[in-house]
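Structure first, commentary second.
With one protein chain held back, the other chains of the complex are shown just where they sit.
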Amino acid sequence: MTSTATVRVAIVGSTGYGGVELIRLLQAHPQVEITSVISSSSAGVPISDGFPHLTNIIKRDLDGVEPAEIAKVADVVFAATPSGVSAKLVPDLLNAGLKVIDLSGDFRLKDGSVYEQWYKHPAPSAELLEQAVYGLCEVFGEEVKDVDFISNPGCYPTATLLGLIPAIQAGWIDPASLIIDAKSGVSGSGRGTSLTAHYAEINENFKAYKVNKHQHIPEVEQVLTRVTGEPVTVTFTTHLVPMTRGIMTTMYATLKGSYTEDDFIELYREHFQGRPFVRIRDKGIWPATKEVSGSNYCDIGFAVDSRTNRVTIISVIDNVVKGAAGQAIQNLNLMMGWEESLGLTFTPIYP
Amino acid sequence: MTSTATVRVAIVGSTGYGGVELIRLLQAHPQVEITSVISSSSAGVPISDGFPHLTNIIKRDLDGVEPAEIAKVADVVFAATPSGVSAKLVPDLLNAGLKVIDLSGDFRLKDGSVYEQWYKHPAPSAELLEQAVYGLCEVFGEEVKDVDFISNPGCYPTATLLGLIPAIQAGWIDPASLIIDAKSGVSGSGRGTSLTAHYAEINENFKAYKVNKHQHIPEVEQVLTRVTGEPVTVTFTTHLVPMTRGIMTTMYATLKGSYTEDDFIELYREHFQGRPFVRIRDKGIWPATKEVSGSNYCDIGFAVDSRTNRVTIISVIDNVVKGAAGQAIQNLNLMMGWEESLGLTFTPIYP
Amino acid sequence: MTSTATVRVAIVGSTGYGGVELIRLLQAHPQVEITSVISSSSAGVPISDGFPHLTNIIKRDLDGVEPAEIAKVADVVFAATPSGVSAKLVPDLLNAGLKVIDLSGDFRLKDGSVYEQWYKHPAPSAELLEQAVYGLCEVFGEEVKDVDFISNPGCYPTATLLGLIPAIQAGWIDPASLIIDAKSGVSGSGRGTSLTAHYAEINENFKAYKVNKHQHIPEVEQVLTRVTGEPVTVTFTTHLVPMTRGIMTTMYATLKGSYTEDDFIELYREHFQGRPFVRIRDKGIWPATKEVSGSNYCDIGFAVDSRTNRVTIISVIDNVVKGAAGQAIQNLNLMMGWEESLGLTFTPIYP
Partner (left out) sequence: MTSTATVRVAIVGSTGYGGVELIRLLQAHPQVEITSVISSSSAGVPISDGFPHLTNIIKRDLDGVEPAEIAKVADVVFAATPSGVSAKLVPDLLNAGLKVIDLSGDFRLKDGSVYEQWYKHPAPSAELLEQAVYGLCEVFGEEVKDVDFISNPGCYPTATLLGLIPAIQAGWIDPASLIIDAKSGVSGSGRGTSLTAHYAEINENFKAYKVNKHQHIPEVEQVLTRVTGEPVTVTFTTHLVPMTRGIMTTMYATLKGSYTEDDFIELYREHFQGRPFVRIRDKGIWPATKEVSGSNYCDIGFAVDSRTNRVTIISVIDNVVKGAAGQAIQNLNLMMGWEESLGLTFTPIYP
């Protein structure tokens, strides 16, 4: 496989929001051909039955989950499957000779016991946890080149880590002081039906959930610990916003010196120099979720409060794109040695 | 100018929703270069000041409205200006040698007195009204090839006419019986501030407005009259839906014979054969606005009620795309002799 | 039981939206005491577990569905149960000596075969269908006084019938021409979970459903047939609006004479003279759903189109109040001989 050939791609979990967004984005990717859309629950049915917006675009029936069959038609598989399912499926996909980009949380934590504590499932094998490369593109993008197995970051961790890492690596903020107040649209919890996704329960409502208990907390802590070289523990609250797409993380940290907003802006712009998908806002301008909607951008803004010696860092992404399908494709690009932004240069949809 | 060269494009009215959507779509068009974004009210200011989602995408300052200057840098101008403004501006743009695609309502009606009755402005000159080619692509697309001046259809008329014309041309429905119940998202009324666009007044609210008085009514009637060869008058109600994008027109007509849903589906599929942006739904499936969101599709479904001898035709579009910027680019494509769908093959965004 | 005593009330189906709205409204009713809140699925659990907004307001556990037990503590039962369930439950409630106000569709149609055709369940017994008094308060309110068993009208029929009956009784409009384009918020389909109630599927979406097939169609036709004395068949489309509460019906009819908007306003104001919950809007003003939200009002406006000789009648209600719990309490008031508006004089919530 050379970097200019078309890559054949299969998508497991095509009937979820992550899977169907992969389809939308990959349809527009110049070097990808979708050769199989797969769903364990709806095999044999045209995908447009459940997603009429794909009428005339994908005329294909959904395939079943058969690793050997997938390997006949695809080079790379995106596993957009729920946590617990990926853990069981990925070994077979790898064994069938496929490259795998997994969008679930199953392979993000290196320590199986931490996984089991937060996810309440049995962890995958230690070797697989070791093998999986954590694909936070703007931070660890060098590591995914040419690998066979990428674990795609979670939506909250993506917004959080891109917002914190430059300051934390520069030693400007105290890791022990980190408080992360996160807000997400409803699509983050998937297409499954439940009372907590019922329109009448969500609309005109703002609620907190899993306070201090969200399974993305150890993922954030693992990366911050790796980056700082010392154990980092964060306070992390997740909220549900009455909207479909978008995540904002509002992050608070105590300053370890006397830094201004201009300092932060300069630091971050230098840090993310050459990375097309991180945009640092001008002084006094904070990003809003709609300003990245439908796109792979992560936008970041700052407020320094000299009264309390704290910085407030605000980071936004589209959870379905940069927080899932978009970053997964960005990882594919890096894995293949292609331009990082190939097929991802969408302008956000506004309004 | 040959059909394979890149066309230089300027957009007047870049700070409105139609203008900014033209930017989004033209950014992805393979044969277009945006050379000027223009706003009479904000000239000299970076466009991303008012539209932060364009940060790092369009770094250009807004230009003023100077036809001679525009003609130096552009071949084609999209006028995404309010009705009344286009009427004054377009003659100068044409005189400067530019090709013009006008998105306002100013040049859609051939009869200036009808224009004045419904729009309450003075009409443009009769010659210009005559010169303007009405660019309803799937119906009159042949007529826009190589012309200099296209009047882009309104959002309601686009959804309505695509939904009615096959049946009316086939003589299956009685033009005197037409009742059109139309619903639109809020973006249709533009970015101007008013109490009727205030979030708290729109959210959790569904309202009718301009009942029998909407300025798109004569546009629909003019085309239906042209198509049938006899005067057609319609009952037309417009409603505002608490959503940003999307139009549905639910249309009622008395059958002139004994036609089934299958008959309608077959008729429409044949009628729109080869037109990439009209999708006729299967029996018993009606389109929803989200299924075309962000895309240039018009989706149509049918219900025949043998009890009342009426057909209900349901047509949906994204008012900002197929109802404005998308169809305008489709017209550019046809004007240039390009593939109709060039740069417009977006998959709808779902969810 | 005299008209000034407090009436003891039980609510079956307290964990649905209709039931919980009965609780909200009855809490404020000066002559009612809620003595039992009942749910077959959650008996034994505090009602505030599933509805935290009731914390400290209703401290009661949910009771099971035991007619004999209910009869010990209550005089009147509201059955806010799904269609199919009421059919089985109501006979036992009546036999236990309770007065019953049923909010389901099970007892609204007088002809069991029509019920079975539209509801796809076996119909209740002919005697019960006969016994049930159809409680459309402003039309048949005289008939519910002192009866034991009231069938509360459906949400769509309430908005539709109040909007049509004065004109149809006056002979001003042609019953054969009736086209009803109805729109509802999501709460109308209840608290049950399903993909069609999923926030991400509803938000920013407008869709049609059950076109010509909604089970409220025969209810409308039955009443119009009774009122006109001749069979009436209507064209009726139902749509789902991305909002929680509210119904609008936009109704079209051909005029049988030369009537103006002023004529309609005068006719309707006279017709509904003394009825506190119907408000006829001034000329050129059409009601919006938010203007009746949380209240028991039905607001009606008109547009006459002399070009097409049709009238457009627009009627709005809050589907959970006037379309369900509010009208049920209005029926209780009439049944008891109380003031029709007792406990129901809420100002709509705006915004």
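Should a chain be cited, it is by its letter among A, B and C, assigned in written order, with residues numbered from 1 in that chain.
To be clear about the criterion, a contact is a pair of C-beta atoms (placed from the backbone, for glycine too) under 8 Å apart; a residue touches a chain by one contact, two chains touch by 3 or more.
Only a predicted model underlies this, so the values are computations on that prediction, with no experimental measurement involved.
Q: Counting the whole assembly, list the visible chains that the omitted chain makes contact with.
A: A, B, C
Q: One chain is left out of this view; which of C:E291, C:D305 or C:E340 touches it in the full complex?
A: C:E291
Q: Given that one chain is not shown, which residue among A:A87, A:I165, A:A200 or A:V278 touches it?
A: A:A200
Q: Please pick, from A:T35, A:T193 or A:T237, the residue that touches the omitted chain in the full complex.
A: Per the contact definition at the top, the residue touching the missing chain is A:T237.
Q: Name, in rising order, the residues on chain B that touch the hidden chain in the full complex.
A: 17, 185-187, 191, 193-195, 197-200, 202-204, 242-244
Q: For chain C, which positions touch the chain that isn't shown here?
A: These residues touch the chain not displayed: 17, 20, 23-24, 27-28, 51-57, 187, 191, 203-204, 244-245, 279, 281, 285, 287-288, 290-295, 299, 345-351.
Q: Over the whole complex, note the residues of chain A touching the chain we left out.
A: These residues touch the chain not displayed: 179, 181, 183, 185, 200-201, 203-209, 211-212, 233-235, 237, 239, 241-246, 248, 250, 252, 286-290, 293, 301, 303, 305, 307-308, 310, 312, 314, 316, 351.
Simple rule for what comes next: only the chains that are shown with their structure count from here on.
Q: At what distance in angstrom does the C-alpha mean of chain B lie from that of chain A?
A: 36
Q: Rounded to a whole Å, what is the gap between the Cα centroids of chain B and chain C?
A: A distance of 39 Å separates the two centres.
Q: So which bits of chain C are touching at least two other chains?
A: Residue numbers touching two or more other chains: 185, 200-201, 203-204, 242-244.
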